[in-house]
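To start, the structure itself, in structure tokens.
A single protein chain has been omitted from the complex, and every remaining protein chain is retained in its original position.
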Amino acid sequence: MTDLFVILVSAIFVNNFVLARFLGICPFLGVSKKVETAMGMGMAVTFVMTVATVVTWFVQYFVLIPFGIEYLQTIAFILVIASLVQLVEMVIQKVSPVLYQSLGIFLPLITTNCAVLGLAVLNIQKDYTFLEGIVFAIGAALGFTLAIVLFAGLRERLELCAVPQSFRGTAIALVTAGLLSLAFMGFAGLVKG
Amino acid sequence: MAQHIGAPAVASVEVGQSVAKGQEIGSAKGFVSVPVHAPTSGEVVAVESRPHPWGTSLPAVVIKPDGEDRWTADLQPGDPSALSVDDIVEKVRLAGVVGMGGAAFPAHVKMSPPPEKKISTLIFNGVECEPYLTADHRMMLEEPERILQGVALLKYVFGADRVVIGIEANKPDAIALLEKECAGAPVEILPLQVKYPQGAEKQLIAAVTGREVPSGGLPMDVGVAVHNVSTAAAVADAVLFGRPLIERVCTVTGPAIREPKNLRIRIGTPLSHLVEVCGGLTEDPGKIVLGGPMMGFTQLGFDVPATRGTSGLLLLRDEDVDRQEEGPCIRCSRCVQACPMHLLPTTIAAYSRRDLLAEASEYCAMDCIECGSCSYVCPATIPLVQAIRYGKAAILAKKRNS
Amino acid sequence: MLAAILSLGCIGLVAAIALGLAAKKFAVEVDPRELAAMEVLPGANCGACGFPGCAGYAKALVAGTIDLNQCPPGGADVVAKLARILGVEASAAAREIAVVLCQGDNRKAQVKYQYLGLADCTAAQKIAGGPKACPGGCLGLASCQRACPFDAIEMTADGLAVISREKCTGCRKCLAVCPRNVIRMTPYESAIHVLCNSHDKGAMVRKYCQIGCIGCHICKKTIPGAYKVEDFLATVVYEQDEEAIEAIGKCPTKCIRDFSDGYPEGSKLLPVAADKPHAA
Partner (left out) sequence: MSKQLYLSSSPHIHSGDTTSKVMRAVLYSLLPACAVAVYFFGPAALTVLLIATLGCLATEVVCQRLMGQPVTIADGSAAITGVLLALNLPPSSPWWLTLLGAVIAIAIGKQVYGGLGSNPFNPALVARVVLLISFPVQMTTWSSPTPFGSGLDLVTTATPLGEWKNAVMLTGQMPPELQSGMVDYFLGNMAGCIGEVSALALLLGAGYLFYKRILTWHIPATFVGTVVLFSSVFWLASPDKYPNPLFHLLTGGLVLGAFYMATDMVTTPVSTKGMLFFGVGCGVLTVLIRLFGGYPEGVSFAILLMNAATPLIDRYTRPKTFGTSGQGATS
């Protein structure tokens, strides 16, 4: 139980996927202009991450290892994740066209999102059990959501600031992301994860 | 002719015509409108556009007084016990009575709430609406009978169970006098905390009844009607004596005036005359403000007339005018603490200035009462109220268009 | 090797079937022409077409409810492309640009009071009709400049808005925010304008502005067809302004200006060599 908790906290704060591992920067920068959109993206990623973990775990232990083809891990995982994302995309487009509009190109980009693939690979590398893997996935996804929502809040505020012309847009967003990551360094060593 | 909120009256006299004091010289157009009356007897010398306190030139009737100050013959005194509610309201409308606090909203409109809104509490506003002004205070000290006659009439009109006169606690003389005057009458005199904007309608209602007027609603939504004490006196004049509203009390004050005074003025008197009566200026003023310092309008000169809503004339010197350049917001949150409507003035202002109207109205821009508290405390001297006002106007315009 | 091919193939097959089913179940119709139209439009979302952004315009175009020439920033080029996508004939709109009809900056035109507060023309206009004594003159608080999505408006040091003839796309955003209606749409080909917006009588205008139109009729008398005077204000008749240039030197207050010769005083904009057919 403690182990699971440590995994969770570690994934959310200490080894935050975005701010400490620097995975998933693309949607982090792309879909963080509004808090609502960021929340939507967070949820989409949470869903994809959790399901992807389940599926890739099964693929790894029931297909790749038995057949001795672990070297095909990357290809197999990308294939699985890509199909999953397609599925999510279709569902969102049907259920919430507004969210679909605002997520734009970044939704399909989760396909090749290093955060999702990284999660799947890390899960295998760390020899997590099925349950641990799921907790890790949820933690990572929550961490991603936390980071992107915090960041979206900051960017919404920046909209009202007199940021110098040359720093507007991505430049100031990157500076802010850097500072946010700096603040998250404070969690270093909180738990050994 | 624009003497009140709503459609201005239309001149009904011609040049050369001789008019008597109290005679109708402008007739009302529409429901939210009241007639205008000659403040004295004399000859009409012009019917044309003249500078108006609102900053533009508006239609006006210029009367040259004949010095006789003769009342018109057709005043109709009324016996309150013989009049129906509708009769009283009609008399108030014909007399051109408007809210005397400063907004000058026609009183008869306020007195005709839709039948489904039961008014249980009637509040009389004896709280000075703004700092510097003392007109209502003088009114209460000098003419309590007229006020109380009006109070009784309005109580009858609304059929209210509870009648309260709210007065700021720092005016013990007025409180004592009114308490003595209405001993035995079913009227409460309620001393209220001294703070701006206690005299604002919604804040007054909250202080007296503990009820909050819902956002976007009117006092009648919480079963309350609010009238200024001076309005009560004007109602009494109109109903009991048939006298139209042709005079009011106005505070002339400020550092640039020699002898600050409360004057009983005829509507239409040029401001220059008020200044003369108060001993003239001590120096060239930096700002001429009609109304109070928090919500009044600045004027281009002294050649505009006093209107029914002229509660004060404030003359500031150059050094009283805050000319500090606007700085960036440092989010000190003083405006947030100061806002009587519990808004975030700095956020609304920032959105308004960037024309982000959807965001501004989401932050309840339309609930702003423009009391000026936020701008007053802002250390960066950001014109918050002006920005919010700009945003409100834009939001309204957008709503009208769609 | 076989295992690898088979297993990956199976995974792929399962995924393909799932996606295929989902695609049926969650299908959403989008007109491809709408997407194509979006590609062609400038994407500035300026709103000149009257729709919320380019996407809204594209939708309306496909629905066939409006003409193709509602996008001034796009110009004839975009109209042609849209016509190809939608398969209809293009009707090219004549290029119109906005001009500030005023030269009364803070040095040339009188100011009736010192304005304190929000640096915005609409807000200032509410305070006794704005600080400029002239009821039609440019207030110089740059509301139009902030509204311009194309950076086409310059504010001179003395507080006068000047619109670049080259950068202006005719989107009319500045017209909407100007409380004094001093900005007008004019044909791009006409570079000569009477730069005044005051309908006051000549004597009044002289009192508050050195460079305003006093309604003296001299321009109209010089070239009768090219000018008209209404309510003490002369304007160029843009349809027949071929010889308007002849009257410029005659104007006693110098309020007629040929923009192909130079922008109003104080502006840093440079005139582009005139491409109008009747340039002198």
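Points worth noting:
To keep things simple, chains are lettered A, B and C as they appear, and every chain counts its residues starting from 1.
Everything below uses one rule, namely that contacts are C-beta pairs under 8 Å (C-beta built on N, C-alpha and C of every residue); 3 or more make two chains touch, one makes a residue touch a chain.
Every value quoted in this text rests on a predicted model; they were computed, and no experiment measured them.
Partner chains of the missing chain, restricted to those shown and counted over the full complex, are A, B, C. Interface note: of B:A20, B:C250, B:L274 or B:M295, the residue touching the hidden chain in the full complex is B:M295.
Only one residue in the set B:P285, B:P305 or B:G391 touches the chain that does not appear here, and it is B:P285. Among B:V13, B:C278, B:M341 or B:A394, only B:M341 touches the chain that is left out of the view.
In the full complex, chain A contacts the hidden chain through residues 35, 149-150, 153-154, 156-158, 161-164, 167, 171-172, 175-176, 179-180, 182-191. The chain not shown here touches chain C at positions 111-118, 123, 126-128, 131.
Residues of chain B in touch with the missing chain: 118, 120, 131, 202, 206, 210-217, 221-223, 284-289, 291, 293-301, 314, 316, 318, 320-324, 327-333, 336-337, 340-344, 346-347, 363-364, 367, 370, 372, 375-381, 383, 385-386, 389.
By definition in this document, only the chains that are shown with their structure count from here on.
Per-pair counts of C-beta contacts peak for the chains A-C. Multi-chain contact residues of chain C (touching two or more other chains): none found. Of all the residues in chain B, the ones that touch chain C in their complex are 55-56, 298-300, 321-323, 353, 383, 386-387, 389-390, 393-394.
By the touch criterion stated above, chain A contacts chain B in their complex at residues 160, 162.
Chain contact summary for the complex, chain A toward chain C: residues 59, 63-64, 67-69, 72, 75-76, 79-80, 82-83, 86-87, 90-91, 93-94, 97.
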